[in-house]
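As you look at this complex, bear in mind that one protein chain is not there, while each of the others sits in place.
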Amino acid sequence: MTTKIWQVSISCFILALALVFGLGVSGLPTDAGYAGISSRFVPILITVFLAVVGALLLWQSLTGGFRHFFDDTANVRADLRGVIWVSAGILLMALLISYIGFVLSAAVLFVCTARGFGSRALLRDLAIGVALVLPVYWLFGQVLAVSLPKLFNQWL
Amino acid sequence: MTETFGLLLSGFATALQPINLMWAFIGCALGTAIGVLPGIGPALTVAMLLPVTAKIDPASALIMFCGVYYGAMFGGSTTSILMNTPGESASIMTALEGNCMARNGRAGSALATAAIGSFVAGTLATILLTFVAPFVADFGLKFGPAEFFALMVLAFVTVSSVLGASMLRGMVSLALGLALGLVGQDKIEGVARYTAGVPELVDGIEFVLVAVGLFAVGEALYSVLYDSKTAPPTQNKLSSMQMTRDDWKRSWPAWLRGTAIGFPFGSMPAGGAEIPTFLSYSTERKLSQSKADFSSAGGKGAIEGVAGPEAANNACATGALVPLLTLGIPTSATAAILIGAFQNYNLQPGPLLFQTSGDLVWGLIASLYVGNVMLLVLNLPMAGIWAKLLNLPKAQLYAGILVFASIGVYGMRQSALDLLFMYMIGVIGVIMRRFDFPVAPVIIGMILGPMSEVHLRRALSISQGDWSAFLTQPIAATLLILSALVLFVPMFLRRRGIRLGEDD
Partner (left out) sequence: MSTRTTVTMRGALMAGLLLSLSTSVMALDNVKFMIGANPGGGFDQTGRGLGKAMVEAGTAKSVQYENKGGAGGTIGLAQFVNASKGDANSMIVTGAVMIGAIVQNKPPVTLANATPIARLFYEYNVFVVPAASPLKSMADVVAQLKKDPGSVKWGGGSRGSVDHIAVAMIAKESGVDPGKINYVPFQGGGEASAAILGSHVTVGTSGFSEMQQFIKSGKMRALAVTSGTRLPGESVPTLKEQSINVEIGNWRGVYGAPGITADQRKALTDAVVAATKQKSWTDSLAGNDWFAALLTGDDFAKFVDAEHKRIEDSMKAVGLVK
């Protein structure tokens, strides 16, 4: 996708957001009490603000692109495989934390992220990940008395 | 005055007992360790430690709690500088310049100015607390909703200092933050706004979640996408560990100004540490001789942008003890829990406390001096070691950052759903980075928006809908005039062809 399509899409996203917030206003009460302004007042202001900046942004993106913008990534090849690894790490942690416990799921995140950045030493990364999380786990459990999900015994 | 000295000396006699020194040390160390985790702040830590009040005597417990409070502030700035992961809202400004410095090989200087600045500000603020607390507290009470709203206006007009290369894109970020801040229960009327019927959204979107998502996750994803094969963030391997003469020269005034901004803010009966850090940052940006160094101007990180906000943050934390000890009014979540600690000993902080338990209060005040020294001794030598972390291979460094960010977010309320939100916000953060939208205004908008609305509506409720109330009350009017000056004077001068500095 070219930069221009991106820029137009971003501007349209902001305008769409303004639309969503504007439509949401109608569901809010109009009772203004003694203050003279109701729960709608600030949302309306912010909606207008969003709409104005969104419109200006759209105008810029259609007339030669964002101003004061130097595209420093134009000649860099995006590493999509790396992003997939890192994303998978976070999503796996979210998915697995209730099943394999806090320590292991955080270690999975560590391994996946390191892999995304090109590290191949799987076992070493796993060991570092566990070593990094254990003290935090201890801190939560012992000092903060927050019980975190575990796999089978109190250490995993 | 001499009486105060005598009382303070007896306070030191309490604070310097080996057992209390030990508790202060435990508190500082624990606080620093916990401050490193985003989302887990001093309030939660002190709350969880409350049960120790059953086992140790009041002076020791309160000394330890204050150590946690101070230490957590410190830990937050360390992660902001090294990992671009602000642990709490008050260290967002630190992340802006501090992390920029760290990437340019000056992590050591940034950490040092944060540590020394916190010490200087903490100590000066404690001196103020010792001698002028009652007067400051009474003045703070003059601030009602109208005055607070005027303060918010001042914060808004200084926000331009963080907008970055393009005013418009900065405004888009700010608008996005303001819109996010709308989600949740309206604090005046109590109606749920933009929650789409999701109960988790009734209390609003947790801004630590957004901060961690935009800063840490966005950063990691952006980095893997565009420069995973390049060198680690420290481009300059010879990272300087110490502050240069120039660093000192630029830090000193910033520390003092930060203290002057932070302490009064902390002493006000509503507030939080965010606004003084914003104001301090803007002040430094406006006054700096080397504006081109600031990250938003594409520079290599300006040391005064770390020194000022860090000092403001710590002075504010100490300032919060003024209304707590003299009036019994908590101005922060941590202060509210400290009141709980006092109550566990059947002590009620407030006007009577100095009379009923003078030894305890003076012991506590003396321990603040001790705690400040202790944190400096703990953290200054650590700065060099921390800075070396940045020499780790990029893979493990970013993996570590993400692990810390995730466990902090998860630990906040043990919700796996929050991790998904964090990831989605991180993706937005990548797009914002890619197209050069600054991320700090999002957080500022999220914090300032709801606060301004609450104060505005309270003030108008009190004046029964009369907007002139903001101009007839002297403090509010002064603040609004000041805001107008900040906004219009540079415009006017520019039109006349006079420039106050670089074009921004």
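Going in written order, the chains are labelled A and B, and every chain counts its residues from 1.
The rule is simple: a contact is a pair of C-beta atoms (placed from the backbone, for glycine too) under 8 Å apart; a residue touches a chain by one contact, two chains touch by 3 or more.
The structure displayed is predicted, hence computed values, not measured ones.
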Legend entry - Listed residues B:P134, B:G328, B:G384 or B:P490, member touching the removed chain: B:G328
Inset, instruction - Tell me which residue among B:E88, B:E189 or B:E274 touches the hidden chain in the full complex. - result: B:E189
Inset, instruction - Check each of B:Q17, B:S290 or B:Q348 against the chain that is not shown and name the one that touches it. - result: B:Q348
Inset, instruction - Just name the one of B:P269, B:G363 or B:G429 that touches the chain not displayed here. - result: B:P269
Inset, instruction - In the full complex, which bits of subunit B touch the chain not displayed? Write them out. - result: 43-44, 47-48, 50-51, 140-145, 185, 187-190, 192, 199-200, 202-203, 269-270, 323, 327-331, 333, 335-337, 340, 343-344, 346, 348, 350-352, 413, 454, 458, 461-462, 464
Inset, instruction - Write the list of subunit A residues that the hidden chain touches. - result: 31, 33-34, 145, 147
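Just so it is clear, only the chains that are shown with their structure count from here on.
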Inset, instruction - Find the geometric centre of each of subunit A and subunit B from their Cα atoms only, then give the gap between the two centres in Å, rounded to an integer. - result: 22
Legend entry - Footprint of subunit A on subunit B - complex, ascending: 30, 33-34, 37, 40, 44-45, 48-49, 165-166, 168-169, 171-172, 175-176, 178-179, 182, 186, 188-189, 191, 193-194, 217, 220-221, 223-229, 393-396, 398-400, 402-404, 406-407, 410-411, 414, 416-417, 419-420, 422-423, 426, 431, 434-436, 449, 453, 456-458, 460-461, 464-465
Inset, instruction - Report the residues of subunit A in contact with subunit B in the complex, numbered from low to high. - result: 6-7, 10, 14, 17, 21, 24, 28-29, 31-39, 41-43, 46, 49-50, 53-54, 56-57, 60, 66-70, 73, 76, 78-80, 82-83, 85-87, 89-91, 93-95, 97-98, 102, 106, 109-111, 113-119, 125, 128-129, 132-133, 136, 139-140, 143-146, 148-149
